[in-house]
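Only a single protein chain was left out; the remaining protein chains are all shown in position.
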Amino acid sequence: MESPTHSADKKIKVGIIGGTGYTGGELLRLLTNHPNVTIEAVTSRKSAGVRIDTIHKHLKGFYNQAFETPDLGAIAKRCDIVFTAVPHGAAMNDVPQLLKDTLVKVVDLSADYRLPASVFEKTYALKHTDPRDVVYGLVELHPEAASETLVANPGCYPTGSNLAAAPLAAKGLIDHAIFDSKSGVSGAGIKPSDVSHYPNLAQNIEAYKLTTHRHAAEIRQELGRLQGDIGSISFTPHVIPAIRGILTTAHIFTKEKMDTDAVQAIYTEFYAPHPFVRVIDSIPMLGGVRGTNFCDIFVEVDESSNRIVVVSAIDNLVKGASGQAIQNMNLMFNLPQTTGLWTPAVNP
Amino acid sequence: MESPTHSADKKIKVGIIGGTGYTGGELLRLLTNHPNVTIEAVTSRKSAGVRIDTIHKHLKGFYNQAFETPDLGAIAKRCDIVFTAVPHGAAMNDVPQLLKDTLVKVVDLSADYRLPASVFEKTYALKHTDPRDVVYGLVELHPEAASETLVANPGCYPTGSNLAAAPLAAKGLIDHAIFDSKSGVSGAGIKPSDVSHYPNLAQNIEAYKLTTHRHAAEIRQELGRLQGDIGSISFTPHVIPAIRGILTTAHIFTKEKMDTDAVQAIYTEFYAPHPFVRVIDSIPMLGGVRGTNFCDIFVEVDESSNRIVVVSAIDNLVKGASGQAIQNMNLMFNLPQTTGLWTPAVNP
Amino acid sequence: MESPTHSADKKIKVGIIGGTGYTGGELLRLLTNHPNVTIEAVTSRKSAGVRIDTIHKHLKGFYNQAFETPDLGAIAKRCDIVFTAVPHGAAMNDVPQLLKDTLVKVVDLSADYRLPASVFEKTYALKHTDPRDVVYGLVELHPEAASETLVANPGCYPTGSNLAAAPLAAKGLIDHAIFDSKSGVSGAGIKPSDVSHYPNLAQNIEAYKLTTHRHAAEIRQELGRLQGDIGSISFTPHVIPAIRGILTTAHIFTKEKMDTDAVQAIYTEFYAPHPFVRVIDSIPMLGGVRGTNFCDIFVEVDESSNRIVVVSAIDNLVKGASGQAIQNMNLMFNLPQTTGLWTPAVNP
Partner (left out) sequence: MESPTHSADKKIKVGIIGGTGYTGGELLRLLTNHPNVTIEAVTSRKSAGVRIDTIHKHLKGFYNQAFETPDLGAIAKRCDIVFTAVPHGAAMNDVPQLLKDTLVKVVDLSADYRLPASVFEKTYALKHTDPRDVVYGLVELHPEAASETLVANPGCYPTGSNLAAAPLAAKGLIDHAIFDSKSGVSGAGIKPSDVSHYPNLAQNIEAYKLTTHRHAAEIRQELGRLQGDIGSISFTPHVIPAIRGILTTAHIFTKEKMDTDAVQAIYTEFYAPHPFVRVIDSIPMLGGVRGTNFCDIFVEVDESSNRIVVVSAIDNLVKGASGQAIQNMNLMFNLPQTTGLWTPAVNP
């Protein structure tokens, strides 16, 4: 599909709604290296009029403009695509205003459009005011996102978990699975809290919402799409003393005992067409994906049971948020998905 | 039982075989505050003649003596108890020399006597040269350790895992269980390595031996003793960017769905007689046990499946090694088990 | 001097005003191991009625009581000594209420009584409502604190800086000095802030108040007492990614070039009577003093200039706050200053 608003000699005009947080800052950081975009508008209610590099000091020299008040109708008209980087509950208010009477495309980074409204309402205990049928923008599983006007960018934990289990689910092999995830604290946002308080987090690992984290719904939804008869999907998150990154240890029990080579072949084949998923031959480290849109995956079969351990590593702010949003944008504008995102990790 | 070698007006003479590593240093640190002991001998092959506080600089002012060459027969005669803090494979050589023709007691901190010789040989791929029937010194499960001459001090991971699951196993309630453990790097020892190299570990979490860690054998052994028909026991360890501590997230699937209150009651009752296990009403943090012999435990029932999540926290060098060894010593000498160990965590 | 309120068979009754912060928690932690005290009252305006171990979870098992409302007059009558662990500006309000018509002793951990009122008012831009002549409780420099009713506990940075330079100042040798200090973030308190936000502090070191930190006044005061003609005293603090500890790198320019042996002799002799200051032969590490009341010091003469580099390490919450307060208490009650404080660092 040819984007109506984009041609080779024209830059894609990008708007960002909610630009002061970590995902907004990360969109801005990543887009400095994107050859086909120009930043048209970045909004902030609270910081309207403040220069972008006053809030995001690391961007000094890259942006001269200031945050502006979110006049959604006008921004939709000025832009080819808008990223909504606002809290859940706010996006369902902003997105219909953006889409109304415009050709603008939207990638929503919030949770509002990832689940059917009924599941959303139960999971988030919040009335959905804009129920729509929206594609879940995990592009390795949903290539159809490329032709959409509105895409729901996946949650950070579900990105790592679903990529870890999808090849087995696609083959209908999973009995039940436990996703034990460990995340850097930037996932909790830019605002200081007890969790992000250094004396609490350093030299610690904080397990939380042991059985009740809302991201479980996205994992159940996507793996359930791939394998209708899948058993229990358990998810327990932890915050580790790291800024970025999610390491997911997936304990996947298969219906029958499997052979290591067969499992590796399934993963290698499944991800062959997907440049950002690297099936590697050593256990992933967060340093290997830091600052990038990669998901590194390693699999090992437990000789003593029907368990397969799959370890996946992503950068929660990139493949888990802003990078994946740009990956969606690339596809929505008929660009190679790697455009502007093909950089190696900052490691060590 | 009255110890033959100890009376109220006499200090227990302690020997430490292998005093330069972290567990040796931790024994020395903890024993500075023990009212009933005196350090008779601390050995090191490599550092014989070097002052203890040259290696363990934080002990300056507490010990004036030097490491000595391990003359085991002589040390056994000079001491009432000897802690063997040597690598696995070395202890099975040292322990029989210590026990020969003496009344000395021994707490072995290595893996050599924790498993039956046949299991040990399979697990460690090493011939056992001193097979004996030795009590596994997790005193909350093995009070009989108090009357032994030789006690096998448990491994660090199994201590946290077994304490997390024992109350349910003792009731025969477990179907299968996955222990996903996260350890500080001091468990890997005092010698620098790729794992402990700061640029590798900081901002990372390193999963390793996903399905093959040797400590799984101790978990299977102890939970199997409590519940003969227990199903698969899976164990996957990680190293986190922390010096001390092990947080274990136990995903325990029960035969039938259980009620939260019932589960909590089981844990509270099980650990009521055990001062070092605190069943708490919030998720444990490593800071809460740092430097101490406590194991903090929290339980939560998953409403969506038969899973119970139990989180336990210990300090791997204390309850997971040297503190537990002293706890064993206290009981072996008829002292309150808390003697010299009843201090709160250094937190924050 | 015999304390009128204390005898061998009677415990010292301790009150703590402001017990929910880090210094309050640290007083409570350290006093669990003090053989001569009993905790009579711990106050908190905000958390009155809440159990101590609800706020300070690591103290579970050590205190059963709750915080109480600060009824200062009554508490003064119930206690032999009160520690005021309240913000600067609050102590000058509380202390006179405590001292009025009682025999209670007070150690104030705030900044309110460390400086003459005129200097305080200029430094803190705050009117002093209770000007008094109070001894500065750095006991290595002020043994007379032992006979006082009210003692001003020193600031954390000045403790490390003054101990680093005092021996040279006492000999009148200093031309000018720069104290470049690096502190763990617990010095900034228990409340989350931008500085303590993990993504800001980890992988960083934050220099702040480069030329204007208020603690400089305490350093100038104490070194000026020792050496009247001392030149400029500069102080620049940093926050490092550590929970506890202050490492001070003192660049001390002497009037004339000095000999290394002579300098070391000056330090060794100066601190010989002081058990908590260890002049060591290697550069101090924070791990060497973690959780303890020690100050470790190392000196090195620069062969290329008149500079001496002195490095000191303390735990800011212990020797830099609560431990030093207890050290003061010990002396005020005629106890050995090491009572309850003689424990080695939790290292590694």
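Things worth noting here:
Chains: A, B and C, in written order; residue numbering restarts at 1 for each.
FYI, a residue touches a chain if its C-beta (ideal position, glycine included) is under 8 Å from a C-beta of that chain, and two chains touch if they have at least 3 such contacts.
What you see is a predicted model; the values in this text were computed from it and never measured.
Among the chains on display, the ones the left-out chain touches in the entire complex are A, B, C.
Among A:Thr20, A:Gln203, A:Asn306 or A:Gln337, the one in contact with the hidden chain is A:Gln203.
Residue C:Lys182 is the one among C:Lys60, C:Lys105, C:Lys182 or C:Arg278 that touches the chain not shown. The chain not shown here is touched by just one of A:Pro70, A:Gly137, A:Pro192 or A:Gly291, and that residue is A:Gly291. Interface note for the absent chain: among A:Lys60, A:Lys127 or A:Lys191, the touching residue is A:Lys60.
Residues of chain C in touch with the missing chain: 176, 178, 180, 182, 184, 199-200, 202-208, 210-212, 216, 232, 234, 236, 238, 240-245, 247, 249, 251, 283, 285-287, 290, 300-307, 309, 311, 348. By the touch definition given at the top, chain A reaches the unshown chain through residues 22, 25, 29, 32-33, 56-62, 186, 190, 202-203, 243-244, 275, 278, 280, 282, 285, 287-291, 294, 317, 342-348. Against the chain not displayed here, chain B makes contact via residues 22, 185-186, 190, 192-194, 196-199, 201-203, 241-243.
Here is the rule we go by: only the chains that are shown with their structure count from here on.
Averaging C-alpha coordinates per chain and comparing to chain B, the farthest chain turns out to be A. Superposing the C-alpha atoms of chain A onto chain B requires a rotation of 180 degrees, rounded to the nearest 5.
Our note on geometry: chain B versus chain C, Cα centroid distance of 36 Å, whole angstroms. Note: centroid distance chain A to chain C, computed from Cα atoms, is 47 Å.
Looking at chain B, one finds that residues 202-203, 243-244, 285, 287, 290, 348 touch two or more other chains.
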